[in-house]
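As you look at this complex, bear in mind that one protein chain is not there, while each of the others sits in place.
Entry: subunit A
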Amino acid sequence: MKSHTEDDVRRVLTRRGRWGFSEIAFWLVAVATLVFMPDRHLILNEIAIIALFALSLDLILGYAGIVSLGHAAFFGLGAYVAGILAQQGIGNPLIGLAAAALAAAILGLATSFLVLRGSDLTKLMVALGVALILGEVANRMAWLTGGADGLQGVNVSPLLGLFEFDMFGTTAYAYSLTVLFVLFVLARRVMASPYGLSLRSIRDNPLRARAIGIPVNRRLVVIYTLAAAYAGSAGALLAQTIQFVSLDVLAFHRSADVMLVLVIGGAGYLYGGIIGAVVFKILQDYLSDLTPQYWLFWIGLILVLLVLMDRERMVSKARTLWKRTANRLTHRAEPLATTRTAREI
């Protein structure tokens, strides 16, 4: 009997974990930018880092329903850990990355018990408070962090002992993209596991999830810790690739920006953070070039429009339109098959 149930679960999860053509194409395009857009590697590196940061927020917001406006705490801690290690002579980027992820995970685990209590507003405020405390601690510990002047003398060794971090950002982008891909694949596997299904159940209805045997708090603590490690990794990538860390990595706007990225891209399907990061960064780049003083106004306006016009509905309409067009192109003579709803049957 046990094998039946295991087989059932495996079969269902295999379906969810299967890679689609569009996903493979997405990553091939990402790799292609390494070759075909050499003059844009600096901004692409930034996009990859923001995407990883947004992916970490998606893990808790999109999959577990935990709202956070203090996610920069983990990002900043990761940046400082990697930066300080490099400054102190441990310049191996992979060691710095692992140490940053670990430090952020420990902070995530320690604060999860505070952050996971109470209502959404409580969570939001506690997370924000943790980030503010960390920001002030970093400011006070100027002997270690450089305080308001920032961390100077961050010297990162060549990647794998072979690839120097160059001024055009090619190594940096390749490194960030690889880390993003590896962590994305890991997140994808986690979300296509029974654990991932249980997280979605918790997000949909925590009370019901608890009553059918899902240990809600334990699941939330684990995902919060994992998301913190992801954010710490993103911070480490930033510190290592720009070889400088300032208090800005812990600032409130980091948490707000990453939330904005996720609102643009959509939460709960892993790609939202990446797509949002691409759109956000391109918009930022374009708008700040067009109107250096008022670009934030336009970003804000776009955010308001996105929320008012309901991004999900727009995406759904675009998807239907795409399907219809594809259908017409492939079956010109045949009418579009309509899906019957449960109520019609």
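Everything that follows uses one rule, which is that contacts are C-beta pairs under 8 Å (C-beta built on N, C-alpha and C of every residue); 3 or more make two chains touch, one makes a residue touch a chain; residues count from 1.
Following the convention adopted for this analysis, contacts and distances are computed from a predicted model.
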Per UniProt record, name of the chain withheld from view ["ABC transporter ATP-binding protein", "Biotin-dependent carboxyltransferase family protein", "Response regulator receiver and ANTAR domain protein" or "C-type cytochrome"]:
"ABC transporter ATP-binding protein"
Looking at A:97, A:214, A:264 or A:299, which makes contact with the chain not pictured?
A:214
Of the residues A:33, A:201, A:288 or A:327, which one touches the chain left out of the display?
A:201
At which residues does subunit A meet the chain that is not included here?
1-2, 4-6, 8-9, 12-13, 16, 194, 197-198, 200-201, 203-205, 207-216, 268, 341-343, 345
